[in-house]
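Every protein chain but one is kept in place in this view of the complex.
For chain A:
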């Protein structure tokens, strides 16, 4: 069984995140494997752990991104993934979600030896752009069932079932593999790599592939070919911190009631 997890290397949200002069996310700052993609790797690994013959389940992680994206791949290998595929190509800079999904769809096939993998797993969204649309796009592009935003996953006998907590209802979605799965941060905490796993990961293979290797036309991706354009980015003026009142002898209560009254909330 071939399982491919799509993972992203993102700027650290707790550090300084910014844009380049070209209005793309600055990726030269400290980065890490997107926390939301750790959940995807975790689910892929649980599938392997629980399989009757774990060795028959190959978990590959695929990442598209600049040279440093290999850090995310390394982390996933330390968690227990078997191999990595790093799509790196100068033509990719500035790609939007449509281009990204085009490349990831090709990379997922490449990672599974040219076939559609049995399962493609994604996180619910990236933590930088945060659109949450790539999994649906991958399902569309690969022509596979879309089982997304899952908070609980079960794979058995070639069937997948997942709980999806939708806006209007809690649903159970079922499909026959192959399928595209995305998992939420409710799906189960990701494991910490053990020391032994960290050492073992150093020997795991990471294939570096270009757009040409994937047979993706380079003129279809990157900033120039994007389906949308960012005209302007500006830091939002920080909210001016207001009044802070210590609640001594009910002063805080009075201030809050006063605030609600003067702003006509009561």
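What to note about this one:
In this section, a residue touches a chain if its C-beta (ideal position, glycine included) is under 8 Å from a C-beta of that chain, and two chains touch if they have at least 3 such contacts; residues count from 1.
We take it that contacts and distances are computed from a predicted model.
This complex has a chain not shown, and the name its UniProt record holds, of "Electron transfer flavoprotein subunit alpha/FixB family protein", "Phosphate-import ATP-binding protein PhnC", "GMC family oxidoreductase" or "ABC transporter", is "Electron transfer flavoprotein subunit alpha/FixB family protein". Looking at A:45, A:60, A:76 or A:124, the residue that reaches the missing chain in the full complex is A:124.
From the set A:27, A:46 or A:141, the residue in touch with the chain omitted from the display is A:141, counting the whole complex.
The missing chain lies against chain A, touching residues 13-14, 17-19, 23, 36, 96-98, 101, 124-125, 127-137, 139-141, 143-149, 151, 161, 164-176, 179, 184-186, 226-236, 238-239, 241-247, 250, 252-253, 255-257, 259-260, 263, 265-266.
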